[in-house]
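Okay, so here's the structure we're looking at.
With one protein chain held back, the other chains of the complex are shown just where they sit.
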Amino acid sequence: MSLSALKRAVLEANLDTVRDGLVMATFGNASGIDRTTDQVVIKPSGVAYDTMTAEDMVTVSLDGAVVEDRLRPSSDLDTHLVLYRAFTGIGAVIHTHSTYATIFAQALMPIPCLGTTHADYFRGDIPVTRHLRPGELGDRYVAATGEAIIETFEGRDPLEMPAVLVAGHGPFVWGRTPKEAALNALILEECARMAWFTKRLNPQVEPIPDALRDRHFLRKHGAQATYGQTERL
Amino acid sequence: MSLSALKRAVLEANLDTVRDGLVMATFGNASGIDRTTDQVVIKPSGVAYDTMTAEDMVTVSLDGAVVEDRLRPSSDLDTHLVLYRAFTGIGAVIHTHSTYATIFAQALMPIPCLGTTHADYFRGDIPVTRHLRPGELGDRYVAATGEAIIETFEGRDPLEMPAVLVAGHGPFVWGRTPKEAALNALILEECARMAWFTKRLNPQVEPIPDALRDRHFLRKHGAQATYGQTERL
Amino acid sequence: MSLSALKRAVLEANLDTVRDGLVMATFGNASGIDRTTDQVVIKPSGVAYDTMTAEDMVTVSLDGAVVEDRLRPSSDLDTHLVLYRAFTGIGAVIHTHSTYATIFAQALMPIPCLGTTHADYFRGDIPVTRHLRPGELGDRYVAATGEAIIETFEGRDPLEMPAVLVAGHGPFVWGRTPKEAALNALILEECARMAWFTKRLNPQVEPIPDALRDRHFLRKHGAQATYGQTERL
Partner (left out) sequence: MSLSALKRAVLEANLDTVRDGLVMATFGNASGIDRTTDQVVIKPSGVAYDTMTAEDMVTVSLDGAVVEDRLRPSSDLDTHLVLYRAFTGIGAVIHTHSTYATIFAQALMPIPCLGTTHADYFRGDIPVTRHLRPGELGDRYVAATGEAIIETFEGRDPLEMPAVLVAGHGPFVWGRTPKEAALNALILEECARMAWFTKRLNPQVEPIPDALRDRHFLRKHGAQATYGQTERL
């Protein structure tokens, strides 16, 4: 994918989060990475969505050096970069303050896997990070947010669990492409909403059995996936 | 109804579920059957709603043999077929993950008949299936889902109760036509939403009396129906 | 107001309920009365809102005799007529199944007056009828619904409390004009929604003081009203 194609894909992912009702005001940012050049393309900081163009996307290197500097990059850039460096299989990162995912992040509670909607995209409960420590709130705050995510994912496969809740803050979501990350952000929000209401209706309900969860997750992901038109079209 | 008319009706029912906010991403599928030829028309798998055409609908026989195979049918096809074979009075089936109906399915709880909105369309509480057993999660998973629905409906008239909640998954809804099934899917979601909030407001509330329920259900269904313009127009 | 102007006003009130999200499918009906001729204009039964015209409105006399009979009137006509005969100051009636008002009706609980939004339109808690008795569910069911409302309003001024919840069913709302009744139906729904969430947040909260309630109600209603541009424009 060329840099300009990546910029268009990142713009579209940013706009998807707005169209899907996941982002209010300028609260959100999407980025993508070209793994052949290690260039990261990210939304500029504080620019209105309705006038944003692909050319407004900011390009930086994987270590954060600015490649093009017409606009300042999203203030969450360093979190994205930490994720790209640690999760080498991912190609896009999205941050939103979507309502129900943020509610779970504020409540410091993981989103339990209560149904197949959830299992189709996330293989288990969606984890929440620990709160940052006072010493992590200084200049390196944004990078430290990413590092707390990495810490939470020790022993996990980020492609089987493409989302996390940052404590007291909101979700970060990823995927192989900007389009996939945007879809994951949408599904995450709906699963959070349904989990909230399911637990109030039946506080005793348990996550669905592992076998049912995997039946759904593996239908859409991995080598044995059978969903969609991929093989046929 | 000709096959092409049935395809258009099935397409419209699929689009209705999106317009009514019952389907997110590609999470849903509607089908219809021509009972004179036993041909079933169903949405293709994983195709975007905004570009879908009537010609994209897939035609299969009642035993699942593909009649036209340009696109792969919905991955839930086998559930639809089991329902058509067992419920001979129905002409259309719709599956969604609509939010509140799915919440009841995840909570493993039936939707109680708490008002006349519900009773106008569903003659009693909307049942939930048992969870599938480990042995039912293999190759025959999708058909086994249909069989669990049939098991749940022993002793019930599917035209008096045109919906079911599949445990940990979501609703299946049906009707005599694709249009009627789409309306039932919409009403189901609203009744689920109102039931959720009613029970939190007054946990002691009971289903409405049977006589009031039947007064409403029979006003709109069956030989004595008096609602609408049928006799006059 | 001429009969054709009344029909247009009644059509608009019906469409307002749809535009305001108070009516799903064909679940609702608005009517108006010309008090000089005692002619009542009401929505036809089961006709789709998007193709409905002013000419489709059905005209009947106050005792229910059909004046024009091209279409069958709303199946709830007899409830409207009972209200017009008993509440001689009202000029329009609207019935919806709007979500939160119906939730209170299903929970058999009045909507408490918890804020000035409510007090601007309704002078106190919005009452709920008793359930109809088995003997009232036969041919006279629809009229009996109206009579249960009248019974609930003994000692009340219907212009100070222009709404009621029918137990297990949903709200009936009225006003001096179709436009005012449609506004009351919208405010009712929002007040029901806010009351639901307020009571969960603080179960101990009491209705606002009578003096504050009347300060707001009388600012917008009655001889001392000061709100809007009436005197100036």
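A, B and C label the chains in the order they appear, each numbered from 1.
Here is the rule we go by: contacts are C-beta pairs under 8 Å (C-beta built on N, C-alpha and C of every residue); 3 or more make two chains touch, one makes a residue touch a chain.
Since the model is a prediction, treat every value here as computed from it, not as a measurement.
Undergrad: Omitted chain: which shown chains does it touch?
TA: A, C
Undergrad: Which of C:Leu81, C:Ile126, C:Ile149 or C:Leu183 touches the chain that is not shown?
TA: Checking the options C:Leu81, C:Ile126, C:Ile149 or C:Leu183, the one contacting the hidden chain is C:Leu183.
Undergrad: In the complete assembly, which of A:Ser4, A:Thr53, A:Ser75 or A:Thr88 touches the absent chain?
TA: Per the contact definition at the top, the residue touching the missing chain is A:Ser75.
Undergrad: Residue by residue, what part of chain C touches the chain that was omitted?
TA: Those residues of chain C that touch the unshown chain are 114-117, 120, 183, 186-187, 190, 193-195, 197-198, 200-202, 205, 208-209, 211-212, 215, 219, 226-229, 231-233.
Undergrad: In terms of residues, what is the contact footprint of the unshown chain on chain A?
TA: Counting over the whole complex, chain A touches the hidden chain at residues 24-25, 27, 44-47, 71-72, 75, 97, 99-100, 102-109, 131-132, 134, 137, 141, 168-170, 196, 199-200.
In this text, only the chains that are shown with their structure count from here on.
Undergrad: Identify the chains in contact with chain B as well as chain C, in label order.
TA: The shared contacts of chain B and chain C amount to nothing, since no chain touches both.
Undergrad: So what angle, to the nearest 5 degrees, turns chain A so that its CA atoms land on those of chain B?
TA: About 90 degrees of rotation relates the two copies.
Undergrad: What is the distance, in whole Å, between the centres of chain A and chain B, each centre taken as the mean of its C-alpha atoms?
TA: Taking the mean C-alpha position of each chain, the two centres sit 33 Å apart.
Undergrad: What's the distance between the Cα centroids of chain A and chain C, rounded to whole Å?
TA: Taking the mean C-alpha position of each chain, the two centres sit 46 Å apart.
Undergrad: Of all the residues in chain A, which ones touch at least 2 other chains?
TA: none
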